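What you see is part of a larger complex, with each chain still in position.
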């Protein structure tokens, strides 16, 4: 199995995980930078993450052009991914999500920040990007590189940018890290919303956020979550024998 | 497959989708205008949407009379559908739902409006219809054409009317559009309720709502959601080969 | 099939429904008055409602003594049922539940009342019974007839009594009616809690509550909900052919 095949397999698992954990629904997507070619990234064709299989993965250059004459419909908002990879050589995976628990913080005045240790990975600062500031009235979608670069500029050196009335973009050093950020974003948001009803809130300190983020990303504790989420999403075989995700009929819930 | 057969098949899928996405439970319904006869509509016999199959679909004239001597029990509130089709030639599908996240806005003084881009399809203005205003104390159900027409009048040129203490009626140019509206109505309501606890709320602008609503209804991005919801509802085969929904034993959750 | 057999079968279905709809968990129970002997009622042995089968149903006199020397462990709180049947000849089925959305109204000062038409069956007035008023510090359980009768007195002519810090007791004219009340109690409570955050709340009027309650309990619209809930709870066969519920391994969720 080549590095690219391994990246494709993990990308399919990541799609299934974020769908199964309700980070995305019909919309939202996850990409990974090409493991051998830093100026390319891998991303599904326009398909709901829960349904994505190995054959759905396409390859793009950073400007969002499909490689190899692949003419299948692509996500309209793929420019989020390319623009972040372009601006951030340290980033190797990106998630875009509309998770509902996060959305209130994108439209109201209270800033979102990590208050539980499991979400310290989201970082101490979460900028809010409003597409209207630079582009006026749009359909809110990031549909070209100018919009993608504006979002990437707002993200800066942080890990997550909220997108007003729309969702968030999360950037990780690995696909496991970005999945982890994406899963804990909504939970941290829910805890903060609830805590605000109960009086003064005690935030994580800067030192605590830094200490937790310094944890070894490939430790057994980190692997444990990937294994768990993948098993729940029906990708257990792929996790165990490290081969290809089983073709899977959609789960009923 | 005739246009009518295709309409019936999609109507069954729509029933399963709105049940599976928890827009309706034992109650609530979805109809489609007859594709060949503008003065008729298709709607299930009195049955919970999750259980509706091809054989359950009945045909009605706009006044709610069943066609062809079909004597099976019909929904008591079918007049919602006929009255909207009568008043709005542009409308081809209608959903009536009691979704809980929407209900608070039907009985309290804060107006519901779209605050997330995925719900911009619901339109900038959502009137609240109170059956008590014209009909006094009733059981709140829309049980005749006079009540249906009063509701349609309140709806006017908008896409959704809230019904006080009862639910909402949504009107779409296609069945895919009305399902989309119905699925995102409760989510937008939940986000707005939560955001109001977090300070001043930034609404979608009129221009943003118009821009998003202008999106191509048959684009891959729109089809993606229909495919996803149908697969989750157990109608994958019907979506893939475009034939008949499989007979399906009710899902366990 | 005798009347008693039919009552037992429907009682098993009711157990499965209220478990599947999350009205009860490991605790809570549903009973039905014996169809031929008004001074007896049918109730499961001490078992979680989701797991109750035909062989688990016991028969009790109104004082809570098992009939026929049945020595299996009975619910500690069966006195709730007997005391209500004793005081209310019009009542033929009782549910006791700890549903979480209802509990806040049992311990706080805001009165619960119906605000959505689907819950108008709960009635205009819902008394709150506090066991501490008559019995001082207890474990809050209704463990004898004196406590059961005190609760029945508080219930009076109403359909539901909240029990402080504990749950509620609902009384119906039929098992279908009491299941319906039990399912919509938590939903109405959730809508009211949410609406209170959105400004002034418009209640159902007395006339509306009366009009809705007057609906025919055996109409197709009522049967529709029973069929739907039973199918979802895995009792479809019993509903269709009106025979015995299938033995069923517990559902995974």
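Going by the order they are written in, the chains are A, B and C; count residues from 1 in each one.
Going forward, a contact is a pair of C-beta atoms (placed from the backbone, for glycine too) under 8 Å apart; a residue touches a chain by one contact, two chains touch by 3 or more.
On a predicted model such as this, the values are computed, not experimentally measured, just so you know.
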3 identical chains shown; how many in the complete assembly? 4
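Here is the rule we use: only the chains that are shown with their structure count from here on.
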Could you work out the angle of the rotation that brings the CA atoms of chain A onto the matching CA atoms of chain C, rounded to the nearest 5 degrees? 180
I'd like the Å distance between the centres of chain A and chain B, where a centre is the mean of that chain's Cα atoms. 32
Averaged-CA centre spacing for the pair chain C and chain A, given as whole angstrom: 45
Each of the following residues of chain A touches two or more other chains, namely none
Given the complex, residues on chain C that touch chain B span 20, 115-118, 120, 187, 190-191, 194-208, 210-212, 214-215, 220-221, 224-225, 227-229, 231-232, 234, 236, 251-253
Considering only the defined contacts, which chain A positions touch chain B in the complex? 25-27, 46-48, 50-51, 73, 75-76, 98, 100-101, 103-105, 107-110, 130, 132, 136-141, 164-166, 193, 196-197, 249-253
